[in-house]
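One chain of protein is taken out of this complex; the other chains stay put.
And then chain A:
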Amino acid sequence: MASRSMWRSLHYSAKRRVVSPAQYRCFSCSLRAQDQGKTDSEKMTHFGFTNVPESQKESLVGAVFSSVASSYDTMNDLMSLGIHRLWKDHFVRTLNPGSPLARRHNETEGQGWNILDIAGGTGDVAFRMLDHATNVNHDRQTRVTIADINPDMLAEGKKRSIATPYYNTGRLSFMEANAQTMPSIPDNSVDLYTVVFGIRNFTDKQAALNEAFRVLKPGGVFACMEFSKVNNDLFNAVYKRWSFSAIPLIGQVVAGDRDSYQYLVESIEKFPSQEEFRAMIHKAGFMIPGRGYEDLTGGIAAIHKGVKPLA
């Protein structure tokens, strides 16, 4: 979600006093990381436009997000002009979570959907999915597990969940996990795996896709919304101007943190195109329905889907 990462990065300033400053000055971190003796054999990955060793990216991304937490709705709305809410609503509506039909008597076990929302710390998408299941499909069994690598983001989600009707029910749970290896989740146990504006920050995206394939039930769906490539040259010029000039500036003025916003736009630029990412999903073993992706707002974001085959 445009919003989530922006949100996280934006939140940075608010918590700055709590966390030690060295942790989230991401640029200084990355510079220091490069200075520190890294072995030649170590694989490199990108962190925005800088290259860092793979072992470092996790902590660097963590540093960007760990300070971010609550007052970012304003910042997200400012950066995406409010469109991120429409994208998330559309995402949930097309997935249509929840079973509108009662199971037949011979299928007693497995009521409702088991949804895993990866990188869903603040719960934006999780609450929307539960609302949709409850209010549209009248399904009170569907449950969501919110997994995030970052305990600060999870804490923010827990705080927000108090205001929802799902607080302290079996339908909503939180889990601190790295999406690349989730040993606590058994094979073939999840109906729907969602990752919204999160996969961009993963160190090894293919490993996360393989792990998604493992935990999904046969027939289960992998759904991902992420920033993507704008397909119209003219619109792209305007969009690039906005993202590289306006967004860091808004971040500096409103949240007092330019570097995190610089990371945000650079990581968007580095993310693979629709076709490349679709090929990665296919490589993990998923079936690609139709064209495989849906562009939103001219390709600023795209929804990718994959279905795990039965056999």
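One rule holds in what follows: a residue touches a chain if its C-beta (ideal position, glycine included) is under 8 Å from a C-beta of that chain, and two chains touch if they have at least 3 such contacts; residues count from 1.
The rule we apply is simple: contacts and distances are computed from a predicted model.
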Listed names "Ubiquinone biosynthesis protein", "Trafficking protein particle complex subunit", "Ubiquitin-protein ligase" or "DNA-directed RNA polymerase II subunit RPB3", with the criterion being the UniProt name of the chain not displayed: "Ubiquinone biosynthesis protein"
Per the touch definition above, residue among A:Phe47, A:Trp87, A:Trp113 or A:Phe197 touching the missing chain: A:Trp113
Touching residue (missing chain; options A:Ala177, A:Ala223 or A:Ile268): A:Ala223
Residue of A:Pro100, A:Pro165 or A:Gly256 touching the missing chain in the full complex: A:Pro100
Residue touching the undisplayed chain, where the options are A:Gly82, A:Pro186 or A:Pro309: A:Pro309
Where the missing chain touches chain A, by residue: 95-97, 99-101, 107, 113, 191-192, 217-221, 223, 278, 282, 287-292, 294, 305, 307, 309-310
